[in-house]
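I'd like to ask you about the structure that follows.
What follows is part of the complex, with its chains left where they were.
Per-chain residue numbering starts at 1, and chain names A, B and C are given in the order in which the chains are listed.
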Amino acid sequence: MNTIGFALRLTIFGSSHGPGVGSVLDGCPAGIPITAEMVQREVDLRKPAPGIGTARAEEDVVQVQSGLLEGKTTGAPIQFFIANKDTDSSKYQAFRVTPRPGHADYPALVKYGQDHDIRGGGQFSGRMTAPLVAAGAVARSMLETKGIRIAAYSQAIGKVADDKEYAFPEIAENRFKHSTRAVSPRVAALMEKEILAASKEGDSVGGIVRCLMDGLPVGVGEPFFDTLDGELAKMMFAIPAVKGVEFGAGFSSAKMRGSEHNDPFRITNGEVRTETNHAGGILGGLSSGMPVDLKVAFKPTASISREQRTVDLSKKENAIVRVQGRHDPCIVPRAVVVVEAAAALVIADLSLRGGFFAR
Amino acid sequence: MNTIGFALRLTIFGSSHGPGVGSVLDGCPAGIPITAEMVQREVDLRKPAPGIGTARAEEDVVQVQSGLLEGKTTGAPIQFFIANKDTDSSKYQAFRVTPRPGHADYPALVKYGQDHDIRGGGQFSGRMTAPLVAAGAVARSMLETKGIRIAAYSQAIGKVADDKEYAFPEIAENRFKHSTRAVSPRVAALMEKEILAASKEGDSVGGIVRCLMDGLPVGVGEPFFDTLDGELAKMMFAIPAVKGVEFGAGFSSAKMRGSEHNDPFRITNGEVRTETNHAGGILGGLSSGMPVDLKVAFKPTASISREQRTVDLSKKENAIVRVQGRHDPCIVPRAVVVVEAAAALVIADLSLRGGFFAR
Amino acid sequence: MNTIGFALRLTIFGSSHGPGVGSVLDGCPAGIPITAEMVQREVDLRKPAPGIGTARAEEDVVQVQSGLLEGKTTGAPIQFFIANKDTDSSKYQAFRVTPRPGHADYPALVKYGQDHDIRGGGQFSGRMTAPLVAAGAVARSMLETKGIRIAAYSQAIGKVADDKEYAFPEIAENRFKHSTRAVSPRVAALMEKEILAASKEGDSVGGIVRCLMDGLPVGVGEPFFDTLDGELAKMMFAIPAVKGVEFGAGFSSAKMRGSEHNDPFRITNGEVRTETNHAGGILGGLSSGMPVDLKVAFKPTASISREQRTVDLSKKENAIVRVQGRHDPCIVPRAVVVVEAAAALVIADLSLRGGFFAR
């Protein structure tokens, strides 16, 4: 359903082409500093960049209609609403009969019937992540009161990958300098080229977002099932187009020996640290005190302007569909702030659960 | 916490060296055929194999103490209990001071204090998956009444990977023929060698389990957050040692073009199918009608017999730890039936939620 | 927290004197007929009546910003927003120091600190029930597609009680004819007098709302804990000023003998019915097929214009407080539609859970 989180609960609503999209964040302690401007700043980071992003021009003005008073949370639910302004629904009715490959159209029509709002993908739209980012701004502010910081970047776009092991501050400082959300200017240029090449061919590319969470206390996570990795993974798979999630050495762990994978503990500046971080900051579903290191794989945007093979559901025969409209040739750059917000919401929730916030 | 699922809810309890481990499965409709024998059969598939598994010899006799009557579920919660018989806790007290690398010891001690039951890893033990498998047997029986089947196998162990795209029946038929849970005899032999090589060196190896879920109706999953992929991922990360989860093309999606990744719909024998299955059977968090194709990456067993660097928590200084005791040099073969059970529980839960079971 | 329900989930947000109040209803099946007008009609029934109600004149225009398309639900969350227009917050700051007796001011200040929004009671305001009524309109429409109907009335106001055992149709037809929500004109006149008498003395009165739920299938409710009576009770206690809840013979059951209380089953027109309904339509937490018969006790409005004894929290000494502003001398008449909406939400949720709605 459309609510996630336990002690800090996010509910989203709206659809791509309805009146708007919004969210309610419940469980935030009173007294967290947050203003509409702080929220707007995050939401703006999700906007498409000229050239490499969609032409749909949404202002994405966030209205905060509950839960704030004089720059602080009151302890009541916080509500965000973002009106849809630039919608063109004319192109979508055809997809009720000829569902778009790679989209939710077909299973959604089977599940909800013809009452499903298919315009712009309806409730399955990537636009649902805008109010998630708004709520994430509150979670981020919560976490910053405890010295916890989160930063993500485009680690790979198409065939361009940046395998440098950046330290947290380098990522935090540079991640929003380039429209591709690459950390280095060199990689940024390559990634931009990769996107434009696909775009020119009426095609799209995927990529990988890497997200570091720094400053977590030890012990965040609620075993056996509500683990730090499990909760992060569940949240990430809610972001449209995500196909894989891994922590630390991730899939490459499979090929490693235990003697290599196990991160040795060491006392460093009086603190317990590990020499390496193959565990990605998580042991037994709990934060280990090392940075949480998450990678999220995105498939290429399903909407491409080329003709595609599909079926005609009414006639039960093969057909062709052409997806017109305005789309991002690569959603990875816009997804970077979404992954950060999503991570912030999970960390804030589990930190609340673990008693790391006095209430 | 120790409960997962929404309409079908699993609660686990116990610890590695306490009286036993168990689980309660709630929400199962009345009338599902299940016997203690059917449950035992699944739990037995999780036992270590001679040679490549641990020497800890647990009988793992499952007692069913609630919810069954005359070979069927009654609609009441079903409870399983498996006594611990072969425990040797003498070796574990040292880890309260010198936590084992790669294990939950350190964060657990920080989280729960010295009241944490560290013997055998306590509530973080892989042994907690035994009652999960017991409950999974019920979920599997539920699903089979609807023609839904699940089969997993060892797709990779250490550097041995089997990249053949097996069809579902081939996996289903062969997966438990070899102690490594490889599908083919050739790969099984290679994997066994890989495990024994690590074992001989006092080391361990990781691997990848691939799991196919066949016969799902279209529309299983509850967007925006309780997606089919998200719920499966959360469940998988609860299994100790899991470091990554992907569906269909997974991480390799990142490098693909949309025109390549999008699975074209086709009418096949009067049904809507896709030509390829890069989506791994999931679109928009909903089942598409194609087999759900999941890969789960396991790190090498954290317990290795070699000396390892750690810290002494009482003195706040570097130290050495030696992990004695009995351990699997590779947990992947035993994890295969665990992944199946975990998947069955998620699919059964979401199928119930989606109304695919009349109650 | 601010979410209730399991398969049908209501989240409320807002505060008495902030931008507005609203709610999100999630889990409603697609295709339920509902329009903004249907919702508005219910919300209007909650408005204060001239003479016996508060002078605060809120238009209470409901905006539906998500989840509807062409007069039907789409399966996505449904969102309601009601702007606050007629607020006067000037009178409330004093209550941060001298909390009002009978209100949440004191515990809320302890719980949330000075960031608590105390204006108009903030998130504790009776105004939060307006978006609950809006959501209830959808639940009611859901239930009507299954022949389930709900009707409540003022059974007692102050010392005026109406002990007649009305049948369901009589209640349904007459309950909104009088501003006091009495069923009979005679009782309505007496109740009005009772309210005006209290009002003239700067005082307030309480009362009892009786609510019948008719047409439920047998077996609604999810034992052991999510019982039909338990879920209704929890929901009712969320309505401000509720102090007691009983079903059927309720508290008078305590004095009865089993031979008198047990409702004998009889075949009536081919159906299983009971001769009496001391059980109030609930056996073992499940609907029995007889009308669910609920009584809800409301205390007198806490806001009265008389001087009251309180404490000065800053000086830790006794003090006097005078509650100015505009208040209902009796909230029972306005609560009638709130109780109906609250009941509809619970019944719809449990009916969904029980599989009485195909999805």
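Odds and ends about this structure:
Simple rule for what comes next: a contact is a pair of C-beta atoms (placed from the backbone, for glycine too) under 8 Å apart; a residue touches a chain by one contact, two chains touch by 3 or more.
None of these values were measured; they are calculated from a predicted model.
Every protein chain here is a copy of the same sequence, 3 of them drawn, and the whole complex in this file adds up to 4 copies.
By our rule, only the chains that are shown with their structure count from here on.
Subunit A and subunit C have centres, each the mean of its CA atoms, that are 38 Å apart.
With centres defined as mean CA coordinates, subunit C is found 46 Å away from subunit B. Centre-to-centre spacing of subunit A and subunit B amounts to 26 Å, using the average Cα coordinate of each chain. Subunit C has no residue in contact with two or more other chains.
Here subunit A touches subunit C in the complex through residues 1-3, 9, 11-15, 18-22, 24, 26-27, 30-31, 63, 65-67, 69, 72-79, 81, 111-113, 115-117, 122-123, 359, going by the rule given at the top.
Here subunit C touches subunit B in the complex through residues 7, 353-355, 357-359, going by the rule given at the top.
On the side of subunit A, the complex with subunit B involves touching residues 1-4, 12, 99, 101-104, 106-108, 110-111, 121, 123-124, 128, 156-159, 198, 203-208, 218-219, 221-227, 229-231, 233-238, 240, 242-251, 253-267, 270, 272, 274-275, 278-280, 283-289, 295, 297-304, 306, 308-311, 313, 316-318, 354.
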